[in-house]
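With one protein chain withheld, the remaining protein chains of the complex are depicted in position.
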Amino acid sequence: MNIEELDQIAESVRQENAKYDHEINVCMDLACASQGAGQVKEALGKAVLASGQRVLVRRTSCMGPCSAGPLVAVDPEDTLYRHVKASHAEAIVGCLGKEPVPELQCDLREHFDQQMRVVLENAGHIDPEKIDDYIAREGYKALVTALTESSPSDVIQLLTESELRGRGGGGYPTGLKWGTVAKAGGDLKYVICNGDEGDPGAFMDRSVMEGDPHRVIEGMAIAAYAVGASKGFIYVRAEYPLAVARLTTGLREARRRGLLGNNICNTPFCFDVEIRLGAGAFVCGEETALIASIEGRRGNPKPRPPYPAVSGLWGKPTLINNVETFANIAPILRKGGEWFSSMGVGRSKGTKVFALTGKIMNSGLVEVPMGITLRQIIEDIGGGVPDGHQFKAVQTGGPSGGCIPNEHLDLQVTYESLVQVGSIMGSGGMIVMDDTSCMVNVARFFIEFCRSESCGKCIPCRAGTAQMHTLLTRICDGSGSMSDLELLEDLCVTVKEASLCGLGQTAPNPVLSTLRYFRNEYIEHIANKRCPAGVCAIQVPAEVMA
Amino acid sequence: MALYPMPSLPSEDKRWKIVSGAMRKNGYARHALIETLHTVQSSFGYLDDDSIRFVARSLRVPLSQAYGVATFYHYFSLKPPGKHTVTICAGTACYIKGSDALVETAEKHLGIAAGETTQDLSIGLVKARCVGACSRAPVVMMDGEVAGEMSGALLIEQLERWAVE
Partner (left out) sequence: MSVTVDVKTLVIDGREVSARAGDTVLEVARENGIPIPTLCHLEGLSSIGACRLCLVEIKGSRKLFPACVTTVEEGMEVSTTSERLKKHRRTILELLFTERNHICSVCVANGHCELQALGQEQGLTHVRLPYRNPLLTVDASNERFTADHNRCVLCTRCVRVCAVIEGAHVWDVSGRGIESLVITDLHQPWGESTCTRCGKCVQVCPTGALFEKNKVGTDHPKHPEFLPYLNLMRGAQ
């Protein structure tokens, strides 16, 4: 495979598509599919046939605003239809080239204008099961160019210039990580893609793995070239069967085209990838636990150092990066490190995909440049809190993060700023809460999660999260005391500072952040046996305590 | 020196060939344990002592280590599933949109706690961590099919539909 061949494939796809006057892209991602997108696509196909027009009906990936699904996009009209049903098919086909169907059309200009699509640049434009669609949009150009025109250190240099940081939550400089693995000795090294996406409320990685699998594969191949690895693994959680299927198809297609396997592009570079299934353990998103899982063992983390970059899978130097991190690699190689670092602010460059959910008008995936404010994301892009309720807090970073209240809505979203206000960037989950949420109950929810996901190896996390859960449950049901609160805060310190891995070390964060901004709710539960939001089932009514 | 004998298939059931095939595909390597347990669960619905023993012996993994792996990962079930399974997502977005109430409704209606199966083994109730369809919260999976914006009433309706079968 070389650049000319890639261009030829791209050209033949363009010629094929040029035969059609219109393109109807139907989102078949999980959310839309569960609302009948399959039937919509079938109906559209039939309607097109009946109309005799030359229209391409294509299955695509998540376009973003999932709460408006099933979504259908029509080109070249640049029309977006929402809540489409199979019965609308005829109307949609009938309106091609004319005024769009009024009741289905959605104008989400506010939603899309402030977004910047890098990771999601192919969303809505390609069929994820067709490698040629990906190639037609500059797919695999970066890999082929890197293999034939750049050295591994050139690639790492470019990554370093881009200032890309790990998108899984750690925010570790990617160029630095790759450089460390590249420098490690030995001729057997591994590249692992972390597709575990354990944070509840996050589905960015699922969307990329399902909707643009080749993007991930290309990123991994470029990484393998840069660090000197010949084998790769994609660790996908078992709860994402469609992602596994799409990646399997993608790998097969890439091999067929000579983009994976031995002597890729007639160079000495050999690389192939295997998929490994997770099995329901959030802790396996942690690097050393993930490695243990691939080795077929219990997902217990190990103390670091030694770091996986030096001694990882089966003791060999291993590069582990998140799905979204890999999804940024090809664009950076194509457009340059400076292009990437021109987006964003401070030390947070490029874009970030967020899964905006909860009490929000436009729920779904959004990709924004770093440095955008929370208010812009929640109010402009998200459309604000619906049904006349008031915004209360936005939770970021999953069970390792915190809740950010109203007073910080004008915060610029960067790795550092989120830490300053008591949360973290995390993998990108962003859950909006309104006045109907009880923040003490939210803290209890997250601690319960950590308690059940704790691997059990170290005492502070295993027993600490269990005790914190007991104390929070007491406070929630009205039987908590001020000494319980004191004990809770004390435990937070030990669990945070003494735990072995990131799960335990960050488990207290939701508790600490809700105590920082919503301490009054805790006091209300304890002193007056009352839940201000009316959520907690108080067992001990205030009158009885008097 | 006699090589360690490969255990024979536990029964004539054709599904054991699928399990054996999965192990062979991975060269009977120890690290294939989790993948193989996945195959057992997708073929038989759950993992029982015999299947864990068979896989452990075939891959030459100590029995207790195989058991430790089978019980560490919550995706694996050591109990037979019900004829139908209702999975209520308890992820953050679904929690914010009321999954707690759905779990309570289901538990009360079926008379079992989450993680259990009804006495007649017809319906199993499972709480999942996040299925990734957060924009349709609260999400419930009925026999693996995603149903979003679920309400207590709709849930009971579906459960009753299963009950009359």
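Observations, loosely collected:
By letter and in written order, the chains are A and B; residue numbering begins at 1 in each of them.
Going forward, a residue touches a chain if its C-beta (ideal position, glycine included) is under 8 Å from a C-beta of that chain, and two chains touch if they have at least 3 such contacts.
Note that this is a predicted model, so its numbers are computed, not measured.
Listed residues A:460, A:478 or A:508: the one in touch with the omitted chain is A:460. The chain not shown here touches chain B at positions 49, 52-53, 62-68, 71-72.
In the full complex, chain A contacts the hidden chain through residues 281, 298, 302-303, 451-460, 462-467, 470-471, 483, 487, 490-491, 493-494, 497-500.
The rule we apply is simple: only the chains that are shown with their structure count from here on.
For the pair chain A and chain B, the distance between C-alpha centroids works out to 25 Å.
By the touch rule above, chain B contacts chain A in their complex via residues 29-35, 37-38, 61, 65, 68-69, 72-76, 90-97, 128-137, 145-148. Against chain B, in their complex, chain A makes its touches with residues 30-31, 33-35, 66-67, 69, 197-203, 206, 238-240, 276-282, 293-299, 355, 357-359, 363-364, 395, 398, 429, 431, 433, 437, 445-446, 449, 453, 455.
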